[in-house]
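In what follows, a structure is listed as C-alpha cells, so that the remarks can point back to it.
Removed from the display is one protein chain of the complex; every other protein chain stays in position.
This part shows chain A:
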C-alpha cells in the first residue's frame, strides 16, 4: 500500500497509507487532514482540494486536463508549479513515498 506524506497548512506532516485506486483527495478526507474541503465530491468543479506536488512526481502523473488547468488558475491559495486538484490524482505505486503539500488558504 503506497505511503504518502502530507505537509499540512500548519507546517506539520502526516504520513498516510493510501488504498490504490482512490484519489488523493479521498485519502486526505479519510485521514481528516485540514485544508481539503472537496465541496464538489471530486467532480473537478470546486478547486477546494488544491495540493502541490513535487516536480519529480508532477512529471510522472498523467497530464493536466484543460479543465483542471483552468480551475487551477483561480485557486484560493495561488497556483504554483506543482499545483494539482487532488481529486484528479489516482493513488498508485508512483505515489509511494511522495510528499504532497496542502497549501494554507490565501
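Everything below uses one rule, namely that a residue touches a chain if its C-beta (ideal position, glycine included) is under 8 Å from a C-beta of that chain, and two chains touch if they have at least 3 such contacts; residues count from 1.
By definition in this document, contacts and distances are computed from a predicted model.
Taking the options "Protein kinase domain-containing protein", "NADH-quinone oxidoreductase subunit NuoE", "Ferredoxin reductase" or "Cytochrome P450" in turn, only "Ferredoxin reductase" matches the UniProt protein name of the chain that is not displayed. In the complete assembly, the contact with the undisplayed chain comes from A:70, out of A:70, A:92 or A:105.
Only one of A:29, A:77 or A:100 touches the absent chain when the whole complex is considered: A:29. For chain A, the residues touching the absent chain in the complete assembly are 22, 26, 29-32, 34, 37-47, 66-67, 70-71, 73-74.
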